[in-house]
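Just dropping this structure here.
All protein chains of the complex are present and in place, except for one that has been dropped.
When the chains are written out, they are named A, B and C in that same order, and each has its own residue count from 1.
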Amino acid sequence: MTAPDLSVPLCGVRLGNPLVLASGILGTSAELLERVARCGAGAVTSKSCGPTPRAGHPNPTVLAWGHGLINAVGLSNPGADEEVRILRDAKARLAPLGVPLIASIFAETVQGFGDVARKVAEAAPDFIEVNISCPNVEAEFGRPFAADARDAAAVTAAVRRAVSLPIIVKLSPNVPDIAAIARAVEGEGADAIAAINTLGPGMVIDTDSGKPILANRTGGVSGPAIRPIAVRCVYDVSRAVRVPVIGIGGVTCGRDAVEMIMAGATAVGIGSAVYYRGPEVFAAIREELRGFMETHGYSDISQMRGLAHDA
Amino acid sequence: MTAPDLSVPLCGVRLGNPLVLASGILGTSAELLERVARCGAGAVTSKSCGPTPRAGHPNPTVLAWGHGLINAVGLSNPGADEEVRILRDAKARLAPLGVPLIASIFAETVQGFGDVARKVAEAAPDFIEVNISCPNVEAEFGRPFAADARDAAAVTAAVRRAVSLPIIVKLSPNVPDIAAIARAVEGEGADAIAAINTLGPGMVIDTDSGKPILANRTGGVSGPAIRPIAVRCVYDVSRAVRVPVIGIGGVTCGRDAVEMIMAGATAVGIGSAVYYRGPEVFAAIREELRGFMETHGYSDISQMRGLAHDA
Amino acid sequence: MTLDLPTAFRIRDIRDESPTVRTFTLDGAVQAEPGQFVMVWLPRVNEKPFSLVDDAPITLTIARVGPFTEAAHRLRVGDRLWLRGPYGRGFERLARPAVLVAGGYGAAPLAFLARRLRAEGVEVAVALGAKRACDLVLAERFRDAGCSVHLATEDGSLGHRGLATDVAARLLDANPDAALYACGPEAMLQRLAHLCRERGVPGQFSMERMMKCGLGVCGSCDHHGLLVCRDGPVFSADQVLGARGDFPSPCGRA
Partner (left out) sequence: MTLDLPTAFRIRDIRDESPTVRTFTLDGAVQAEPGQFVMVWLPRVNEKPFSLVDDAPITLTIARVGPFTEAAHRLRVGDRLWLRGPYGRGFERLARPAVLVAGGYGAAPLAFLARRLRAEGVEVAVALGAKRACDLVLAERFRDAGCSVHLATEDGSLGHRGLATDVAARLLDANPDAALYACGPEAMLQRLAHLCRERGVPGQFSMERMMKCGLGVCGSCDHHGLLVCRDGPVFSADQVLGARGDFPSPCGRA
């Protein structure tokens, strides 16, 4: 048997392997993005960037609560202008490594999404990821755009008009019917879908003080705890649309990555696992994935994709 | 200091302690309900019963996936007529123990809820719990009633008209705004609210066969993994309504129970913890709770209730 | 260690025990006590409980009685089956002569028990019952383990004509301070439980109930407030006969 081929195509871009650094984890600087690429990621996503600088919420912003993480970082970011510099630098560092760059953006208004997309496109990332699903800024912005098919479609259309780069729209699990949202954004020209953003929100209360620990009180839940929800979302979305899906949520080992792919994912996002296994987690999962394919006689990732659909 | 008082009032009924056996766990027979009462529960809930017998889904129906359980039992039940016999027997066994009985019901139609409520009321349980939130029978019945404020209100009103017993309405976390649903059912006469039913649904795929393991493919997620979501729901609901809340979801130890109470719960449901610690979990958590109160100088459960609200 | 999720094993060997019973030897091992069971999953078919006949290699003896067991009987060497477990409380092995009573495929957990008892130097007499001679299963395993095997068939085609319970009574006559271990049809267990009570013989009985979760949560396997999947499947005579308040856990007698 020939060695398994771990590479996957994503909207015409080739990823050396399906593992993608998820947005908001280590993606704050060009050097960190480079490091993650060197650690074995197939693609890297920058931390979501908005139109103007935001400090985010005060601490505590991230906690490890036993079965996952919970975070309310509050979309801290340096603003689109500074982000362009970071992305340009990142792109230059990633090019020799052959690792594509996904630039994640958010905004408060439909128009804002178009503006930020146009701005960050100046840095020529390989993809723009549209984060319409952050649950940690609701109080400020109202319900996330991902909660409503029309809002989600409108944002997608605005970004589509603004840039010609491939667009990934990132969805929230906190909706009654994620497949409907997926169809809506596909209809407006999304080239790929990322699912899922954090679950909830959730809350962790300190029983000594009686206070919610996160300064924002509530936060989005990620990590191992959310994997079955993420797998179901990826299954639902990938059966509803034709565009590729980046499956994200609770993946910490090779088997988890295989599960996402069998649920229908083309690529697999890795976030909280960086806490559990360090930045080295990318090479580790990549090799676990390779080992699984060897043991089970798969020569190509696509042979596993969506296997669960004909169950 | 006097010994802490663990008893709590729930709609005029006194529970010896706040721990309530959650519906669907061990509540299938009068003898099991008695056993759980003897194991230290403050109240016990029978498995949800519908109008007619249902076999439920084929196996696998319940799995322990690492950070919780996932189940698609499919509301297997013996039908309301047989249930009345079980509840009568249970009531007789529980009376000498002073442990109240909560009879859980479901139905496919608003009218059906009223009918089943009227029927099970013949057995004179202390409460009727209205399960409008089971995610495992969606394909059959359409979206659960708990997903829409008007549907939830209509079911509550139908049960309210049918019986004079205190009514607990059990809500789903799988909605964008659980507080709105809570207000809607309170408005139609719910005497208490139980939150939450299982999360999701989720899916677990076997990577050797590529198949979802549950026969129903998807199932509701429970256990430690859902605790932060449950705590946030209880926090949201208890700030939105005046009626007492039974906080359910991922509680496995005394600290978890305290967290639920600080989030605003009057009583605390225990389900999946029976898997982790056996039926003995009730006395164990009760003693952990007592120890916490002693250490922290609380003499009454109500002193802890909703502490997180003024954070 | 317990396998929490169904885990794939390949079938290494299949052996016909009778026209309707087959023994499957898998290519892996678990750590189990005799009397414990596993949940066997066949994707798209169902998941059902089966006793372990051995834990290393994993060995199952499956009687064909309905859709799932028919599917299992269609499996060939090299095919996969999935299992989780082992679950439940097995037999407690006492340091006395042992009388084992098996009805039909009830021989499965007892064959495992016999081997362990013999390894511990305990004398083992087995009463093996079935309808007809061809339905007697696993007799060889008991003999290989060094047990004295006593057969009973309802049609008298081999051994004692009648029930294994009759044989068991005679074996107890000969061994008044023996312990009894039994697995088989409910009626047989009830009868043996009465026998043990009457004679003051310690008895352990592996019972069956409809199982869903196998985890002690769904309540489907209730037997008078006992959970067959968690408190059992092995019970005492009093528990078999449904004596009140005889819960195995400390909370039993409130």
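Please note the rule applied: a residue touches a chain if its C-beta (ideal position, glycine included) is under 8 Å from a C-beta of that chain, and two chains touch if they have at least 3 such contacts.
Note that the structure is a prediction, hence the values are computed from the model and not measured.
Touch, as defined at the top, links the missing chain to these shown chains in the whole complex: A.
When the missing chain is restored to the complex, the residue among A:C11, A:V163, A:A180 or A:I213 that touches it is A:I213.
Within the whole complex, the absent chain has one touching residue among A:L63, A:V110 or A:A179, and that is A:L63. Not every partner is drawn; the one left out touches chain A at residues 24-29, 31-32, 34-35, 38-40, 47, 56, 58-66, 69, 71, 73, 76, 97, 204, 206, 208-209, 211, 213, 215, 271-272, 274-275, 278-280, 282-283.
The rule is short, and it goes like this: only the chains that are shown with their structure count from here on.
Closest to the protein's overall CA centre, chain by chain, comes B. With centres defined as mean CA coordinates, chain B is found 34 Å away from chain A. Centres computed as Cα averages put chain A at a distance of 50 Å from chain C.
Residue positions 65-66, 204, 208, 211 of chain B are each in touch with at least two other chains. Under the contact definition stated at the top, the residues of chain C that touch 2 or more other chains are 43-44.
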